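Could you have a look at this structure, given as C-alpha cells, before my questions?
Apart from one protein chain that is not included, each protein chain of the complex appears where it belongs.
Here is subunit A:
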Amino acid sequence: MTTPVIPPGSDTRSTRATPSRPAHRLPFWVNQRLGLLVLVVGLSALFGVVQPTFLDERLVLFPLVRDVSTLTVVALAQMVVLSVGHMNLAVGRMAAFGALFAGLGYDRLGLPLPLGLLLCLCAGAAIGALTGWIITRTGVSSFVVTLAMDFALLGLVSLLYSALTENAAFTTKPSGLAELRSYSLADICVGPVCGSPVIPQLAQFTVLALLGLGFLYGATRIGRELLLTGANPAAAELSGIPTGRRVILAHTLSGLLAALAGFMAAVSTGTFRASIGDDFMLPSFLGSVLGGTLLTGGVVSVVGALLGTALVGVIRKGLDLLGVGLESLNVYLGCVLLLALSADRVRTVVSHRKVVRST
C-alpha cells in the first residue's frame, strides 16, 4: 500500500451538467400526431367543400365514424403487439373468433347483449393468450405463430359456423343490438341538450379502449415494461422485467381488442358471420403505423392509432364520393402511407443530425 493519490470524486463532480430543458428542440412540424390531425381536419374540410354530400350527417359521416371506430380498435389490437416488437397477423381471424362466441351466446344461450359481449371478449383474450404462450414457449417468431393461428382460426371459425348455423350466420338479435347499431349521441339527451348525430353509440367502446390503453402506456408500470420489452428484450430481461409474461399480456390484449372489433363489426353489419374481420389485417398496420407506432417495438401512440385510422377513413370515403374508382383510390392511399412514413424518417434523421452536431 503506497500513498493515496486521488481523492474520490474530485473532478467528475465539478464538471457536471445539470439536466435542464432540452438543449435543442425539434421543430413542431415534425410532430407526427399534429400533422395527422391537420391532415384529417384539412382533408375533411376540402372534401366538404368540393363535394357537399361528404358532410351529410346521416348518410356519410355517421357510417364513416362508425367504421373508423371499429378500425381504430383493430389498429389498437395491432399496436399492443407492436409495442413488444411482435406482430399479430391473425387480428382479423381473432375478431371473427370472438364474434362467433357472441353470436353463439345470443343464438343458443339467449344471453343479453352485455353478456354476449363479455363472452366474445373472453374468447378473444383466451385465443390471444394462447398465441402469446406459444410464442414465448417455443421462441418461434410472432410472425410465424400468428400466421399459423390465422389459418387455424380461418378453418375453425368456418367449420363452427357451418356446423352450428344454417346460413353460416347467427341471426338471432338480442334486444338492444339494433339500437346500438344505429343510435348516435343524438339519441341521448340531457334535458334539451342532445349529442351530435355524427357520433355513433358504438364509439363508446373505442373511447373506452383508447382511454384504457392511454392510461396503460402513459402512466403505469406494466405499460412501460411492455415498451421496454419491445425496445430491447435482452436488456429488459436483465433489468428485471418478466419479458415472457409481458409478451403473453400483449397478445392477450391484442386478442381481446380484436374480439371487441369483431363484435363492433358484427353489430354494424347486423349479423355474426365468418367473414367478419376478413379485411382487418392491413388497416390494423396502416392505422397504428401511420399513427407513429414503430414496427420494431418500444414506441406506441394511442391517439395516433385513432388519427391514422381516421385519415385513411376520410381519404377513402372522400375519394369514393368524388367518384374515384377503387383501384386509383388504393394508389392514392399507398402514396399517403409512404409520405406519412417518410415524415417519420425525416424526424429521426433531423433529430440525429442535431445530436451529432452538438457533440
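In this section, a contact is a pair of C-beta atoms (placed from the backbone, for glycine too) under 8 Å apart; a residue touches a chain by one contact, two chains touch by 3 or more; residues count from 1.
To be clear about the criterion, contacts and distances are computed from a predicted model.
Protein name for the hidden chain, per its UniProt entry and selected from "Amidohydrolase, imidazolonepropionase", "ABC transporter related protein", "Acetolactate synthase" or "ABC-type spermidine/putrescine transport system, permease component I": "ABC transporter related protein". Here the missing chain is touched by one residue of A:I199, A:L213, A:I241 or A:V312, and it is A:I241. When the whole complex is considered, the residue among A:L55, A:V299 or A:V324 that touches the unshown chain is A:V299. For the options A:A231, A:V303 or A:L321, the residue in contact with the chain missing from this view is A:A231.
Touching residues on subunit A toward the chain that is not drawn are 1-13, 15-24, 215, 219-225, 227-228, 231-232, 234-242, 298-299, 355-356, 358-359.
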